[in-house]
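Missing here: one protein chain of the complex. Every other protein chain is in place.
As written, the chain order gives the labels A, B and C, with residue 1 at the start of each chain.
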Amino acid sequence: MIERYARPEMTAIWSPESKYGIWLEIETLAAEAMEELGQIPAGTSKAVRDKANFEVARIDEIEAEVKHDVIAFLTNVAEHVGEPARFLHKGMTSSDVLDTCLNVQLVRASDLLLTGMDRVLAALKKRAEEHKYTPKIGRSHGIHAEPTTFGVTLATFYAEFARGRERLVAARKEVATCAISGAVGTFANIDPRVEEHVAEKLGLAAEPVSTQVIPRDRHAVFFATLGVIASSVERLATEIRHLQRTEVLEAEEFFSKGQKGSSAMPHKRNPVLTENLTGLARLIRSAVTPALENVALWHERDISHSSVERGIGPDATIHMDFALHRLAGVVENLLIYPDRMMSNMMRLGGLHNSQRVLLALVEAGVSREDSYRLVQRNAMRTWAGEGAFLDFLKADEEVSSKLSDAELEALFDLDYHFKRVDLIFDRVFN
Amino acid sequence: MIERYARPEMTAIWSPESKYGIWLEIETLAAEAMEELGQIPAGTSKAVRDKANFEVARIDEIEAEVKHDVIAFLTNVAEHVGEPARFLHKGMTSSDVLDTCLNVQLVRASDLLLTGMDRVLAALKKRAEEHKYTPKIGRSHGIHAEPTTFGVTLATFYAEFARGRERLVAARKEVATCAISGAVGTFANIDPRVEEHVAEKLGLAAEPVSTQVIPRDRHAVFFATLGVIASSVERLATEIRHLQRTEVLEAEEFFSKGQKGSSAMPHKRNPVLTENLTGLARLIRSAVTPALENVALWHERDISHSSVERGIGPDATIHMDFALHRLAGVVENLLIYPDRMMSNMMRLGGLHNSQRVLLALVEAGVSREDSYRLVQRNAMRTWAGEGAFLDFLKADEEVSSKLSDAELEALFDLDYHFKRVDLIFDRVFN
Amino acid sequence: MIERYARPEMTAIWSPESKYGIWLEIETLAAEAMEELGQIPAGTSKAVRDKANFEVARIDEIEAEVKHDVIAFLTNVAEHVGEPARFLHKGMTSSDVLDTCLNVQLVRASDLLLTGMDRVLAALKKRAEEHKYTPKIGRSHGIHAEPTTFGVTLATFYAEFARGRERLVAARKEVATCAISGAVGTFANIDPRVEEHVAEKLGLAAEPVSTQVIPRDRHAVFFATLGVIASSVERLATEIRHLQRTEVLEAEEFFSKGQKGSSAMPHKRNPVLTENLTGLARLIRSAVTPALENVALWHERDISHSSVERGIGPDATIHMDFALHRLAGVVENLLIYPDRMMSNMMRLGGLHNSQRVLLALVEAGVSREDSYRLVQRNAMRTWAGEGAFLDFLKADEEVSSKLSDAELEALFDLDYHFKRVDLIFDRVFN
Partner (left out) sequence: MIERYARPEMTAIWSPESKYGIWLEIETLAAEAMEELGQIPAGTSKAVRDKANFEVARIDEIEAEVKHDVIAFLTNVAEHVGEPARFLHKGMTSSDVLDTCLNVQLVRASDLLLTGMDRVLAALKKRAEEHKYTPKIGRSHGIHAEPTTFGVTLATFYAEFARGRERLVAARKEVATCAISGAVGTFANIDPRVEEHVAEKLGLAAEPVSTQVIPRDRHAVFFATLGVIASSVERLATEIRHLQRTEVLEAEEFFSKGQKGSSAMPHKRNPVLTENLTGLARLIRSAVTPALENVALWHERDISHSSVERGIGPDATIHMDFALHRLAGVVENLLIYPDRMMSNMMRLGGLHNSQRVLLALVEAGVSREDSYRLVQRNAMRTWAGEGAFLDFLKADEEVSSKLSDAELEALFDLDYHFKRVDLIFDRVFN
């Protein structure tokens, strides 16, 4: 985890204090259930709730000797609780605690991430509405294609992040399970009703069948989902980086007072936030492959997944959380230059209407192949900087014999391209 | 695509004939809609349906000149259809055809994959029921833990593949979209009702908003889902490879008459199918990262995703399809050795009951820490091969002062471990 | 392997005929050595050389029964050779043949790839020399920074591909090994001198120690090296895509007569080759992770690596080979527009000299922090389009009190930036 790309809300979820707190809650809830089932003495869970505590340093100290984190934790708790502590963890295996805790953390992380997604979505919606009809050239292959509006561009991102949000909700559900099923998942030494109680209290579903561990295909889905969302972040970041290029400059990251763009060149205003987001996307995505490699544990489990998850669990969620808020901020404060959008569109001498001319020629009875040829030969002259596309068309006899000057001029009307913007906004935002 | 790991049903989906057939269907359906809307002459779609055809070799020939596959295709179709062909593709962009076609192929592939998943699930269920109560040692870290049944082991895989099936249904839905929205997705030159018509006829949903292309976050989810399922295949394959090890030999891949295990060592019977599945899982997973890298296309699109998809589209679905059927065959024909499962379990001198003794001591009033110490010191002697665990426990005064011989013997009863197998099967299969 | 991204020279290396031909050569060379050592009857290798042959279809037929490719091959060869064939493969294991063959194929592939690298290097050098002094703005973060030359830009790529070439030579050496060491690598049934003979004749080094297989860390290095070179291809492809953007248009892929850029928009000339290369880079890189996952085979070997290598072996080398030649062609034919490079550089009103002004102010006794502030405040006005940078500087009293008009003007001399181009070319090309 890189501190400069972390927000305290998410970091807190992964602190040792948070983890041991969840462990204690799981053990206490399990004891509560066993008590109700008459399997351990009445009063145990109350005693635990009253007296239980833990110290991270002390746990570390015990672990250094026993080399087992859950045993170290239970020993430390017993130092506070005394006699009743011996009923804690009865019939449970460490993984019951560790895996249920991990899922609680991932669920909490998901909830925070959903908040981040909502902020991104709100920002995109607001800016899309502001620029619903701001004309801007659409570009395929980095080359001018046909006009669109900046609002429509932002709508494509809104729709993508809305899909990402749904996927995150589904991924949250994948990991929102609890297993308290004992050493190899057979409930031999623990009553399944304990699992049900703990699951319910923690807002989780009981895992239908577990080995010693909660199956890791669930976590693979979770991290793969973050990888997809990170790639959507990268797409939006890349869009903005392109728009901010010196030659394009249709939009720009907000540049705060006192900010310096370069140590050497005082004139620089660089899209450093979106470049940073591009890098963070790579980092977040790097969690996907190890998460997939974690699925094929041996038999009822091995512990190879654990070190991986100690890394990618906090790292991927913390950087994702940071990235979403950084991205939302970029969108909220984005400087948008409609004039430049218009002047850029005009740079190609009207070529963005080439398709309309093509279709009009077909309509007027020319074959598709001939129409293409006619349009392309005039377009290439404009492309080469020899003059305006409309002028060449008017002067081309094969064209003008089919389309009058007035008809040709009508094909260069900009509003024509925006007649379905309303429909698109309807589809996306309603 | 590796031919030896391909089934013709899936390969057919990706043939040039299949692809161009879908292109033609899309163009014809679009013409049909435009005709109904009065935007092209009546009779166009009928003329196309009557006369349209294509030849792969001819398309290749034209493409070599124009360097554009959709134009080459349309030109070839026009050679068959004649005059009415010029209304085909009106107001559409190549990606409308290409992307909708890719999604049709992915949907068809998904349907085949679902059939494969069903075969795996059926095989797992059948064998699980056969061995619902076949005792087998559970292993964590490759070390004997506590007893379970082979049926329960198979149930964990059933549950995992059932989740995989649900994810595949969701992934299918992600890519089951259609875009006929024109050059930059604005519908400037094409009526959105055309898109609705084509989508409906092809069983797809209209993409709410597209750029020039259908957004690639959808495909990233699709391939990531295959990656997760491949990892589940790997987990089951790894399980069987472990069970077939010479020293374990609790199960074995079916070895057909005439088969040879080794060119040098005639005694060999190797788990080559599951090892092969392990490798295929790596190959299928290798599609995930490029699919994620495909999301951040530039502006309204660039074409970098195309070569990637020409590779991973067929490869990942074809190998996944093959792997599912190979896996199903392995499970269906798996040789299972219950006697060996029992004799292996007994190798550790009863140590798999160590937890039960621990819990009984706690129950009898010993602290958890002392109980652990008492059990461990006797267990380590048995571990070292010095004798039976039960005998050592009986002879240990600190233990026998708390638990009588009869009580200790009762802790070694095997059926104890299987009392919740019914419940687990209920949860998984019902 | 995607046929449209394959050249026949490389594809041939991976054909079944090529593979079985290498197998036969290995078996024959081994027989030759055993014969010399008096371990099999004299005349065996001659008999084999005279009569040996194989038919791919017949091998497939036999393999369908025995399910073992090397046995099927030997049986087919024996059908041609008769009696002496029984001395073939004596004391050898299948992997001796398979792995040595794979390495022969990878070595041949490397040699072809080196030719491709050489073509790329030659193209880069030629174009770099042509444009050694063609001024062009350097861009960091996509924003104008300071002037450089297009030759220097190309030199950075030349240096990178030269490094790539060295790495490929090293990777070739990694896989240029031969193992003929028997079932588990102990030479129990085969004389190490056989290995030495085969290795020498094939131009390989004898593997110092093998298990049943040649260790896969070697192949992991090989594919990782292709992954790095693919990323260098992507960097150059990305550079050209940027330069071809409508607003930049400093360079352009050659657009052949008859070529069509878009089915809908006849004016389009898109950088489709470099976008294709970007996608191919993703595909080639996707071989790296499975190659790494192939290293940890179980004990003396399992066969999970095999299916992976049947995929990535041909795919990664074939696509890399194609990519190098496509890239070389792009560079060789690249349309370069020096006038546009100059006019783009001038768009920022002279801001690319901001550092020189900063340094001159420091030189003139102003503190670094104050200098930065002075330069930035004038730069931001020019950035905002209010006028020329030089004019603002002249009019700024705090600046003009330190630097005369003549001194300021001298800071805007373009040649200043190119005084070390010679040195750079010397370092890179000599």
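The rule is short, and it goes like this: contacts are C-beta pairs under 8 Å (C-beta built on N, C-alpha and C of every residue); 3 or more make two chains touch, one makes a residue touch a chain.
Here the structure is a predicted model, which is why all the values come from computation and not from measurement.
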- Chain not shown: contacting residue from A:Y5, A:F54, A:F187 or A:F392: A:Y5
- Touching residue (missing chain; options C:S256, C:S343, C:S367 or C:S404): C:S367
- Message: For the chain left out of this view, which of A:E65, A:D111, A:E130 or A:E386 touches it?
- Response: A:E65
- Note on the structure: Out of C:R108, C:R139 or C:R310, only one touches the absent chain, namely C:R139
- Could you tell me which of A:T28, A:T93, A:T186 or A:T211 touches the chain that is not displayed? A:T93
- Considering the whole complex rather than only what is displayed, give the residues of chain A touching the chain that is not shown. 1-2, 4-5, 65-68, 70-71, 74, 89, 91-94, 182-183, 189, 241, 256, 258-265, 270, 272, 275-276, 278-280, 282-283, 285-287, 289-290, 293-294, 298, 302-308, 310-312, 315
- Item | Residue ranges of chain B at the interface with the undisplayed chain | 137, 139-146, 241-242, 244-248, 260-262, 264-272, 275, 289, 293, 344, 347-348, 351-352, 354-355, 358, 372, 375-376, 379-380, 382-383, 389
- Query: List the chain C residues touching the unshown chain?
  - Reply: 74-75, 78, 83, 85-91, 138-142, 145-148, 152-153, 155-156, 159-160, 163-164, 167, 170, 174, 182-189, 192, 208-212, 215, 217-218, 220-221, 224-225, 227-228, 230-232, 234-235, 237-239, 242, 281, 285, 288-289, 292-293, 295-303, 355-356, 359, 362, 367-369, 416-421, 423-424, 427-428
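Going forward, only the chains that are shown with their structure count from here on.
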- Note on the structure: Rotating chain A onto its identical copy chain B by a Cα superposition takes an angle, to the nearest 5 degrees, of 180
- Query: When the C-alpha atoms of chain B and chain C are each averaged to a single point, how far apart are the two points in Å?
  - Reply: 32
- Task: Find the geometric centre of each of chain A and chain B from their Cα atoms only, then give the gap between the two centres in Å, rounded to an integer.
- Result: 24
- Note on the structure: Two or more other chains are touched by the chain A residues 139-142, 145-146, 242, 289, 293, 355
